[in-house]
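Note that this complex is displayed minus one protein chain, with the remaining chains in position.
Going in written order, the chains are labelled A and B, and every chain counts its residues from 1.
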Amino acid sequence: MYAVKEDALQGVENVQEPKVSKTTTRRDALKVGLAIAALPFTGATGGPAAAQDRPVTKVLDFTTGADIAKAEQEGEFLFYTHDGEPAAAGIIEAFGKDFPKIKGKYVRAQNGSLFSKILAERSANRFNVDVIQFSEPATAIDFQKRGGYTRYVSPQVSAYAPEHLSNPVGDYFWVGVTFAGIAYNTDKVKPADAPKSWKDLLNPLWLNGVNVKQSNSGTQFVQWYELRKLYGDGFWKEFAKLRPRGFDSRVQLFDRLAKGDDKVCALAEYAGYLLHKEKGAPIAFVAPEDGLPASQLLNGVVDKAPHPEAARLFVDWLMSNRGQTHYQNNPYLYYGSVRKDAPPMPGGKRLKDFKLLSPTDMDAYSASRDTFNKEWNGMLGL
Amino acid sequence: MDTSAQHPPSATGQMISLQSAIMAAVIVVVAAFVLYPIYYLLQASLDVGVADVRPPTAYGFDNFAALPGYSTIMWNTLVVTFVATIMALIFGFLTAWILTRTNVPFQRTLEQLMAVPYYVTPLLGALAWSFLGAPESGFINQLWRRFGGEGALIDITSPMGIAWVMALFEGSVAFVMIGAVMKSMDPSLEEASQVIGASRWRTMLRVTLPLVAPGVLGAAIFVFAEMLGSFSAALVLGTPARFYVITTAIYQLVSQYPPRMPLAAAMGVSLFAVMFLMLYFYRRITSRRSYVTISGKAFRPRVMDVGWLRWVLFAVCVTYLLLSVFLPIATLVFASVQKLAVAFPAPENFTLDNFRQALSLNAVRSAMGNSIILGLLTATIGVILTGLLSWMIQRSRLPGRGVLEYIVMFPQAVPRLVFAFGMMWAWLVFPIPIYGTFWVLLIAYLTVFLPLGVRTISSVIMQLDRSLDECGQVCGASWGYRLTSITMPLLRPGLLAAWLLIFVASVRELGASILLMGPNSKVMTPAIVEAWFSSSSELTAAMALIQTIVIGLAMLIFLSITRRAARLEG
Partner (left out) sequence: MKKGTSDPAIEVENLSIRYGAITAVGSVSFTVNQGEQLTLLGPSGCGKTSTLRAVAGLERPTGGTIKIGGRTMYDAAKGINLAAEERGLSMVFQSYAIWPHMTVFDNVAYGLRVRKESGAALKEKVHHALDLVHMSAYADRNASQLSGGQQQRVALARACAFSPTVLLFDEPLSNLDAKLRAEMRIELRELQHRLKVTALYVTHDLEEALAMSDRIVVMRAGNIEQSGTPLEIYNHPRTAFVADFVGSANLINGRVMDEQLGEGLVAIEADGGNKLHGVTLGRVPGPTPAMSLRTVHLHLSNQPPAHSNNVWPVRVKRAVFLGDLTQIHVAWGGRELVVRQTAATTFTEGQTAYLSIAPEHCVLLEPE
């Protein structure tokens, strides 16, 4: 749940660390059970106290709670991300332009592999990661429960709505949002047949001609969850009859759509649409009135980070308009920014201009993961 | 006669212990490389405790019990793998026979080109063939429809299409393995058959084929296992047709949240059974007969004069190369200079942006260097390691050397995507901090390519007359001296083939690298796959082409160095 207490937020505005009781953290940790006790998570409790009196400095055009001199002394940091190689390289490069004395490094893997990898490393007492980014909230929440984050409340949190920050604040934040509508191939689909609402996806015309993402996609999970909530269980059962094809990335979806291999893309991420429209693909994007399923990418400082100051500086940079602009404009990312004062995305629209559908009850959302995986894999013939 | 010359230098006693020391070291290294990760893999497959907590909190067989739910996928995998193996062996044997045993024109050039399909990575091949043969957008099908055809002429996304693409590129491994064996076969064995009136075709089937049987079988086992674990073709071509094999299923299992590693591990471990059954039959077949064809009776390498048929055989080779090299590469070149690859592009669709972008990626440039260095190291160390291993398996009187052969095949039996997890867990807790460094990749590559090296070199060792080595022994030469003066020079073609195969396999390695790459040890192929996932097929085509060119150059340099070295010696 993302109901953040008022007093906590006030604390944020005063650039004061909110009073997070140690018991909260403990309770969270206890939830995961006995096994987790073996995991080292002591840092999670020590973190907030240390962050409490952080002086805020202004660097370039943003404020940071990091000690820049120390960060530069640390000289490097390691970023784990689910994003692709060129995307990760782009982020690190952009940060490196602003802070040439800090050498960013990154390792990338698919969300699930990344999660397994960092947990395995931590259980072997190897702490080499400074900042981590997951592609969907359930992973981040699980990681939080296992004491994976160190709490750092950035001075940038004031620019974010509470629902875009972790609870409690300071573990992770929404570094970007990817959202999906419907896209279709304008050569293959007659204007009269063009889908306008989510319900139009069930048109038998799309039999063997519609594509979606695999169950490992966070956005796909959100779409399944939200549309099921809107239209009931039957919606996806009906959809399954169209024998949809599942792919791993939005690029594949749009590649196939652009080339006419598929007629309709049922999970058309706006980012992918922009990329392919630029190339002159015969495709159109539809934003159904009921809203666009949106999935957030979550980013935070890792517990026992070997370069804590550089990590904080990096997170502050990411949260600032500099980082957010990069996330919006890098063609490998094209993620929308949830910052209150975010600039428009390429194509001129802002994230606010779309009606987004995002799960609010995170417990119910996380709990339905298994149902989704089973239904979705079954539907895709896996 | 003077007494001083009677006995060889007394250092031989020490040499014997050197031999045992080296053999012991090889065993320890192999056991550590293979069994250590396997232990963790088995542990994971039995893990039924809290997800992603290590060590597991509870053990059980639930993961294995869940496997029957995936029987369709298992069946799909076996069918595609089997069909592809047969096709690859036919390609490999036919081309190997043509290029080593007949007077086909331009033999040397063709032979050099034959290795190319192997370093046209499977991803590149799959990508190219999906450009060519996708039912809707495939260039071939577009052409077909333009000339009045209906529907799709070919469907590369069908199971047969996937098998075809896998076989096309794996065929060149079969070629290299079988070719190395054929090259060292005494031609008089074939001539004997011809003299008594057997046709050339009959000679090939009745004499050549049985004689190179261990080589062919070795190649078959290897190719089968390689395809069992192959990922790219099934990923690129299978998913659009809702057709999954074990590797693509595993990929989904480990990349989703919550990651289902234990189930993936169980799937991988269950593949051991398939592999071991094959290996068992291989050993039964090869142990029953002697396959010595390199004997002390030296022979002149001669080829068969096949008359006008040579042009037909030439056409066969050229067709294979056309389908596996020229057509895919031309397709990729064509695709990589377009914004959106189509068969009949408008002029404004052409662009060089993809190459500009590929070359500007910092990650790609440093990764390329790492890949090449890793390839060189893996191939060089790998040839030494697998050479010694093959020798121990085939020639030593070491007790339990049969077990060694099974152990060596482990890494081949499990898809690398899964084995990588075993290696990650293993090297993560290893007291010497190599995890996340360049060295862990080197170890991983050496581990996963053990079977490749052993299969290639073993086939050639099997053909070596024992008395060649024994004679050196009776002459008083120590083990090490014999190894360098007799065994290694005689195995040269096999060792060279193994080196090249391992080099290329390392550079194109994907499954293990993704998980084990550290921030300072990036390699190339994962970056290309990434590009395919996150940017576009066109950029991927450009990157894959650049990779192919770099590998090609590296191999050219290596070949010219070895050729010069050989000339200096000879």
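The rule we apply is simple: a contact is a pair of C-beta atoms (placed from the backbone, for glycine too) under 8 Å apart; a residue touches a chain by one contact, two chains touch by 3 or more.
Only a predicted model underlies this, so the values are computations on that prediction, with no experimental measurement involved.
Within the full complex, the chain left out of the display is in contact with B.
For the chain left out of this panel, the touching residue among B:360, B:485, B:520 or B:560 is B:485.
The omitted chain makes contact with just one of the residues B:477, B:496 or B:551: B:477. Of the residues in chain B, those that touch the hidden partner chain are 1-3, 5-9, 12-13, 15-16, 294-300, 397, 465, 467-468, 470-479, 481, 485-486, 489-490, 492.
To be clear about the criterion, only the chains that are shown with their structure count from here on.
Across the interface of their complex, chain B is touched by residues 32-36, 38-39, 78, 83-89, 93, 105-113, 115-117, 119-121, 123-124, 126, 128, 134, 136, 138-139, 142, 214-216, 218, 243, 245-249, 251-252, 255-256, 258-261, 275-276, 279-281, 331-332, 369, 373, 377, 380-382 of chain A. Every residue of chain B that touches chain A in the complex is listed here, in rising order: 49-50, 52-55, 57, 73, 134-137, 235, 239-244, 249, 252, 254-259, 261, 339-342, 348-349, 361-364, 421, 424-425, 428-429, 435-436, 514-515, 517-520, 522, 526-527, 530-537.
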